[in-house]
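Provided herewith is a single structure, encoded as structure tokens, for subsequent inquiry.
Only one protein chain is missing from this complex, and each of the others stays in its spot.
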Amino acid sequence: MAERYRWLHDAISPDLIELHSIKEVIYSGRTKFQAVDVMRTGSYGLCLVLDGKIQSSEADEFVYHDALVHPAMITHPNPETVFIAGGGEGATLREVLVHRTVKKAIMVDIDQEVVEISRRYLPAWHRNSFDDPRTELHFADARKHLQHTKERFDVVVLDLPDPLEGGPAYLLFTQEFYRLVSDRLAPGGVVTVQAGAASWTNYQTFAAVNNTLKAVFPIVRASQVHIPSFTDPWGFACASHQLDPLSLSREEIDGRLAARLSRKPRSYDGESHQAMFVFPRHIRQRLAATRRVISDRKPVYTY
Amino acid sequence: MAERYRWLHDAISPDLIELHSIKEVIYSGRTKFQAVDVMRTGSYGLCLVLDGKIQSSEADEFVYHDALVHPAMITHPNPETVFIAGGGEGATLREVLVHRTVKKAIMVDIDQEVVEISRRYLPAWHRNSFDDPRTELHFADARKHLQHTKERFDVVVLDLPDPLEGGPAYLLFTQEFYRLVSDRLAPGGVVTVQAGAASWTNYQTFAAVNNTLKAVFPIVRASQVHIPSFTDPWGFACASHQLDPLSLSREEIDGRLAARLSRKPRSYDGESHQAMFVFPRHIRQRLAATRRVISDRKPVYTY
Amino acid sequence: MAERYRWLHDAISPDLIELHSIKEVIYSGRTKFQAVDVMRTGSYGLCLVLDGKIQSSEADEFVYHDALVHPAMITHPNPETVFIAGGGEGATLREVLVHRTVKKAIMVDIDQEVVEISRRYLPAWHRNSFDDPRTELHFADARKHLQHTKERFDVVVLDLPDPLEGGPAYLLFTQEFYRLVSDRLAPGGVVTVQAGAASWTNYQTFAAVNNTLKAVFPIVRASQVHIPSFTDPWGFACASHQLDPLSLSREEIDGRLAARLSRKPRSYDGESHQAMFVFPRHIRQRLAATRRVISDRKPVYTY
Partner (left out) sequence: MAERYRWLHDAISPDLIELHSIKEVIYSGRTKFQAVDVMRTGSYGLCLVLDGKIQSSEADEFVYHDALVHPAMITHPNPETVFIAGGGEGATLREVLVHRTVKKAIMVDIDQEVVEISRRYLPAWHRNSFDDPRTELHFADARKHLQHTKERFDVVVLDLPDPLEGGPAYLLFTQEFYRLVSDRLAPGGVVTVQAGAASWTNYQTFAAVNNTLKAVFPIVRASQVHIPSFTDPWGFACASHQLDPLSLSREEIDGRLAARLSRKPRSYDGESHQAMFVFPRHIRQRLAATRRVISDRKPVYTY
């Protein structure tokens, strides 16, 4: 009993709350943008918690970051320049830098304090990626940064928090923003997006993000993996003007991984790739039925 | 506030509890074997709750029952006789009877009261399957029933509650029981098993069930789907002496479904079949690493 | 575990929630005015729950009803006519009728359904008081009823739910209403009021009710008792133009109880009376500091 008296109440919806026992509160504070906790939970170990929601846990962050980064990187024949929007913990950067093809990785996160907290308390996430000579780190609004840059990127990774009303990210999920991203892609470029919950009972943001990407890119592929600490299965999207992640066979993927990566991903390989992009019928119907296109004037908000 | 003051606390583990708001308690009682509640939750609508755990919800029971029943039925070239162990709500029976090849479906559930409660309060689950002329319903221990029967079955469906210490089902997850099932299969027979949570952080029963089946059957295929009301992704296994679910192409599956079923499943088709049987790398490693064989003397217990 | 999976979440404030295990839901519905549950809790046994708050529990309802009814009844030399506003469960009526002096008890409750539910499911509360020949039961707004009645009462008991915004009772806690009550008192009449939580950290309604009564009555005496199922200590007030509850000695009270009541109250006697009307210094200061007078135009609302 004495061991389980502090609990994190993670409200998935008004009718569904997930309670995680808190073993230890390692850091707790508030940045300009959000409440930040680093805590050890009984359910998933060390966790980064933003505004009361588990953002990333040591038990399964690799599943998330593998799924976000590798399918897009592997789809590209030779990704040298990568742009990351968000990604404060440094783990997205870490997975990008595993690709030996990468010459430059620019990461732009609006919340410098989260990066500093992660640097200090979450070494297993970033593993010193911030100090890699290929890394260029900016603290700014990613949209503004992209508007003013002259650079073009082989891969753009949108590792943003869910679009919350009043939050810093909701204008990074719109058609206008995706057009800007499209303009900043080098020829043959690929964009990969964390796209929210992908559950039968909680799929609206995921479906809308995929549909909005389709308004800008001719090739858009939805994918999903299960990340226990997120409760719901989690959705991603991979978009491009030329390249299709589904065109690669298991063997080609495994070959590219072996040739290009400095270490094996824990959760991703050719078979995982295949598993990610196939959906059961009822989810496919949800996705196909969606007409919603997110725009700056009609943004989407997650609960 | 007034709407959300009663909550179901579903303890996934000592460190993780899921809270569902209760809109309405429709039935609440205790059978010889378990506590039974039929309640309308805010999260997943009408639910059957056994011993405080959501057993089945109107929002997603079709995902579970499709995944349990159809892959095995479709793998078999002509399933005429089916044995169901458990399956109290009648929805497994419902999906079996959708196959027009079926001439006889024997269902054996130990808890008559659960069947009666389901018959009365869960019509959307059974849809009068209990009254189908092909149905034969027994209230008994499935293991004892199989020991004494002379019948042989094309498909055996093990739709049992998780093996809980002191519960009625833990001896229906053992090598000895699977041998008995194997003996009762007709030539070319297939068995399908609900095998517990299949999550990265909660996979022990699932892995052990698959491994135990391998001690009896030469062909064993693990699969999983996401059922929101179960929190974790859910695992199944399909085992046989002759037939392999993976040998069928998407097109063959869709063809058999069109030819044999009296209505389309909501969540299952050829592509869903493919999605179910592919696992990401880290889960494959969990399954491959398991050595545990469950036996009557060393049963497995779920939390 | 199986025994404690349904919980009542009783929100005392946004920062404080009390959870009661639910053993059995006996009735659950919604009247024209409120959500009503009759449930057996593990903490306090059978409870009447209105809009998610425990209104009355079998474990301690006698403490509440004794404290509300007897001090006023005993203060009056010969209470023959009693008016009860609210009191749906019938227990206030029950305690009034224990006084053999009573010739007529008029109870006016706005929510007929709550009275019917109580009659059916809470026999230990009303003990057939509704059928006592001295009882006259009306389903109406108590304020309207008092406006139109020609009757005068020796004792008026205001057994109303807390004044909630949008609820049926907030206009029964105002100066205007207390003036109306004052007009309907017979000479030497006494009014007794349930006045909300009387805790150091939750006393605003209690203090305001007492202060508002002082704007109408020359004699106002605050009292409190501890009712476990209400979490906070609970406050009452006794007001009159002529009679002072503090003028009676322990012995006089015990003498009147012995002479007039058909059975002994479980929690009330001369010593209890003394305990109720004495407050520690810090609470006295809270009460003395309050200037708030509740009026129809500036009503008070409890969380």
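Order of writing sets the labels: A, B and C. Residues in every chain begin at 1.
As a working rule, a residue touches a chain if its C-beta (ideal position, glycine included) is under 8 Å from a C-beta of that chain, and two chains touch if they have at least 3 such contacts.
Everything quoted here is computed from the prediction, not taken from an experiment.
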| item | value |
| --- | --- |
| Contact list for the unshown chain, restricted to visible chains | A, C |
| Option from A:W7, A:F130 or A:F277 whose C-beta touches the chain left out | A:W7 |
| Sole residue of C:A239, C:M276 or C:I294 that reaches the chain not shown, by the stated touch rule | C:M276 |
| Residues belonging to subunit A that touch the chain removed from view | 1-11, 22, 24-25, 28, 34-35, 37, 49, 51-53 |
| Touch list for subunit C against the chain that is not drawn | 4, 7, 13-21, 41-44, 59-60, 62-63, 199-202, 225-226, 228, 231-233, 265-269, 271-272, 274-276, 278-282, 284 |
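By definition in this document, only the chains that are shown with their structure count from here on.
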| item | value |
| --- | --- |
| Whole-Å gap between the CA centroids of subunit B and subunit C | 53 |
| Distance between chain centroids, defined by C-alpha means - subunit A, subunit C (Å) | 57 |
| Shared interface positions of subunit C, touching two or more other chains | none |
